[in-house]
Structures are given as C-alpha cells and as structure tokens.
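Shown here: the complex without one of its protein chains, the others still in place.
Coming up: subunit A.
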Amino acid sequence: MVRDLDPDDIVLEISGLLKRFGSTTAVAGIDLRVPRGSFYGIVGPNGAGKTTTLSMATGLLRPDGGSISVLGHDVWRDPAGAKRLIGVLPDRLRLFDRLTGRQLLHYAGTLRGLDATAVAQRSDDLAAAFGLGDALGRLVSDYSAGMTKKIALASAMIHSPRLLVLDEPFESVDPVSAQNVVEILERYVAAGGTVVLSSHSMDMIQRVCDRVAIIVEGAVPAQGTVDEVREGGTLEQRFLSLTGEHRNAEGLEWLLSSSD
C-alpha cells in the first residue's frame, strides 16, 4: 500500500550519520528521508546498526557526526523542541516496571507535560485500544513480554507525538496482538502521523509499511517505497541479495551425517 505523499514534506531527516564504538564503525554515514504520513520500515541483519540509528534519532545516543532533524528541530541542537514531537519505543531498555500500568502511563504523560485529566482520559483510551484494560492495576514487572511491549507503546503515544520511532515493536508480540498494534498504527498514520519502525520480519514490513530502508553494516544500500526496493521480487529476496550471498550450511556436514 503506497499512500500519496508529498516527497518534499519531510518529518525525519538524517544525513551523514556516524557512530563509532571504539575501533568498530557501527553507523557509517547514513542518509534517510522520511516523508510525513509514511509508515517507514527499517530492516537489516543483527548488528547492522538499526538500534544504534534509531537511538541517535531519538536523542538517546550521541552521534559522532552527521545531523538529525525532526520537522526542522535538530535533535542534538534543539533537543527539547525535537523530543516533544517524538514518541519512542526503545528495544532492550528497562521500563519503570515497579509501577502499575496505569502509573506508568500517567508517569510518561506527566513527564511530557500533560495534565492529570488529559492523562487519565488518554490512558483509558489507549488501554482500551491495546486491550490492556484489566492489566492497568498490576505491576508492569508482572506483565508478559507482549503486554510489556504494548504498555511501552501506549506510553510512547500518550503525548500524541507527530513521529513515532519504534524499535522492534512486534518482537515477542503474539500475532493477534501484532495485528491489533498494526491497526492502531495505521489509524495513527491515516490521521497524519508518521511511523518509523525496525523489524526482523520481512513479511511484516512488506505487508504494513509503504516505505522501507535496508541497513547493512552501518550503511543504507537501498531505500524508497516498498515496490522500488523489492524490484519485482519479494522484500526478502532483495534483502538477501544485498546482505551478501545466501550462506549455505557449509561446514556443518557432521550435522547431516545421520546415515552411519
């Protein structure tokens, strides 16, 4: 599904982004342009730099070079202005999980400057949308992995951001819940919001995203609409061709030696 988007109306612009950890270069000069109203997928193999890129884009990790701006606010020169516009779902970072679901939503909303009435109203709406109504009184540390993702996603959306940056939002979420999350995100995009998400699942990206960027070894060899990127094949085929030839299970012959 490709929506009619103005290619010059850019919400998130990343140019020349650079990040080194010691002697290894995690992100080597990435350029990305995410138009307003797009459902933008970022795919890549493990360790390609997806999380590093998204952390820098949301102000959680300081880049070594390049620039990132959200609707004209530079994330690293005007952090307050940019962060107001972004909702973040990081991967593998803790939540304040000794709070109940309701308290966590309240906390996330209040830190973003919402008043108590607005937070209460939106918490109820989000809980209903994500199917978390019964769980709001329980501690987040008692949630299942999928519910934890959902409460974190709800916390990311409570201040009605213009841009949602979601790192692996579907990981450990069951298929029914994943579909539920996709529908919520689609409604958000239809209303003018912009979603950037990373995922391991090519099928998911191909199905729900309209634009995609492939990250391999800290660079972006292909980006554009899903149709442009997959070049007639499936997204998975293009992905495998870009990440180097499909590795055979060579050297594992002993694993197959069930004949003797």
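We take it that a contact is a pair of C-beta atoms (placed from the backbone, for glycine too) under 8 Å apart; a residue touches a chain by one contact, two chains touch by 3 or more; residues count from 1.
Operating definition for what follows: contacts and distances are computed from a predicted model.
Not shown: a single chain whose UniProt protein name, out of "NADH-quinone oxidoreductase subunit J", "ABC transporter ATP-binding protein", "Aldehyde dehydrogenase (NAD+)" or "ABC-2 type transport system permease protein", is "ABC-2 type transport system permease protein".
Interface note for the absent chain: among A:G59, A:P169, A:G193 or A:G218, the touching residue is A:G59. When the full complex is taken into account, the listed residue touching the unshown chain is A:H106, out of A:R36, A:H106 or A:K149.
From the set A:I68, A:I86, A:M147 or A:A178, the residue in touch with the chain omitted from the display is A:I86, counting the whole complex. Within the complete assembly, residues 58-62, 79-80, 83-84, 86, 88, 90, 92-100, 102-103, 106-108, 110-116, 119, 136-137, 141, 155 of subunit A touch the chain that is not shown.
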